[in-house]
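Scroll down for the structure; my scribbles are underneath it.
Here the complex is missing a single protein chain, while all its other protein chains stay put.
== subunit A ==
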Amino acid sequence: MSQETILEVNDLRTSFFVEGNEVKAVDGVTFDVPKGKTLGIVGESGSGKSISALSILQLIDSPGEIVGGEINFKGDNLLKYNDNQMRKIRGNQISMIFQEPMTSLNPVYTVGQQLREALKIHRGLGKEAGTEKAVELLELVGIPSPRSRVTQYPFELSGGMRQRVMIAMALACDPELLVADEPTTALDVTIQAQILELLKELQDEFNMSIIMITHDLGVVAETCDYVAVMYCGKVVEYADVHTLFKNPRHPYTVGLLNSLPRSDMDQEELEPIRGTVPAPHEMPVGCRFAPRCPFATDLCHEKLPELEDVGDEEQVRCWIYTDEWDGDPEVKVYEPEARTAKD
């Protein structure tokens, strides 16, 4: 990596043990988060993106378990930390915001009381100092008349407001890394744009790194600097956002982009990715995407490809880009029409 990274995830594996079976939700995930940049993790439901995020903060509940790998945060492997050390990291150096702003706030406490929690846990701030800081934080996330808002209960706020409060809570202790787990999925598009804009502003202001987990490629184009595409618990492609949209390599990424509606072309119908995601207990032995891949050969069905470097800061998990590729050589230079990521 050419630039300073704040978080390096290496071969992370998280499994769920249900009735004696191991379900590998995250199976050898590797990615880096550069300092002050945004990494997007994209994938469909069940691809392991949320579990990866929760694993970073070690918030996996039984029957889930992190079974291997490394999570290096500023050089220290978080997986070697005990519970106490982890608690000092959570909400302090790494924060997280969740998908459902409607249920992510405790209904029995006021906004102010909840904002004071992190400040009390990590900074030992009392009621008055905490309230002052809470007002400051609400102002920071763009909530009008913050002084009266601190005495309100979550049910008195709208969804967008609540997500702003969640962001304020996450930012209370100036974290260096913010993990945003589909922060805008539950919001309507105008509010979504505002929240993304807010996150971007805050990132610039505090030089914070963000992991943006989403299934929405529009959000990725809007906010991310780098993107990791996940499929069935594995990263299939890692690239910077421009390269990913302009020159996607993995057939899955290509398929995802092809299935998007486009405003610059007349489209009769959208082109879906054929087939369905394999069930977790009957994963193919070879490439996970092989059963749905239009280019798959016997090699793809038999052996799992590694995540290989294919260029500067670009990695892809696909046989097509290796010397062993035995299929149509034309596929290698297959390039969909140039796409430009929105800036």
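Everything below uses one rule, namely that a contact is a pair of C-beta atoms (placed from the backbone, for glycine too) under 8 Å apart; a residue touches a chain by one contact, two chains touch by 3 or more; residues count from 1.
Just so we're on the same page, contacts and distances are computed from a predicted model.
Novice: Hey, which one's the missing chain according to UniProt: "Copper oxidase", "Peptide/nickel transport system permease protein", "Cytochrome c biogenesis protein" or "Pimeloyl-CoA dehydrogenase large subunit"?
Specialist: UniProt protein name of the non-displayed chain: "Peptide/nickel transport system permease protein".
Novice: I'm checking contacts with the chain that's been left out. Which of A:A25, A:V42, A:I71 or A:M96 qualifies?
Specialist: A:M96
Novice: Determine which one of A:S104, A:T214 or A:T297 touches the chain that has been left out.
Specialist: A:S104
Novice: Of A:P146, A:G233 or A:G286, which one is in contact with the hidden chain?
Specialist: Missing-chain contact among the listed residues: A:P146.
Novice: Footprint of the hidden chain on subunit A, which residues?
Specialist: 57, 59, 62, 87-92, 95-96, 98-100, 103-110, 117-118, 121-122, 139-140, 142-148, 151, 153, 166, 169-170, 172, 194, 197-198, 201
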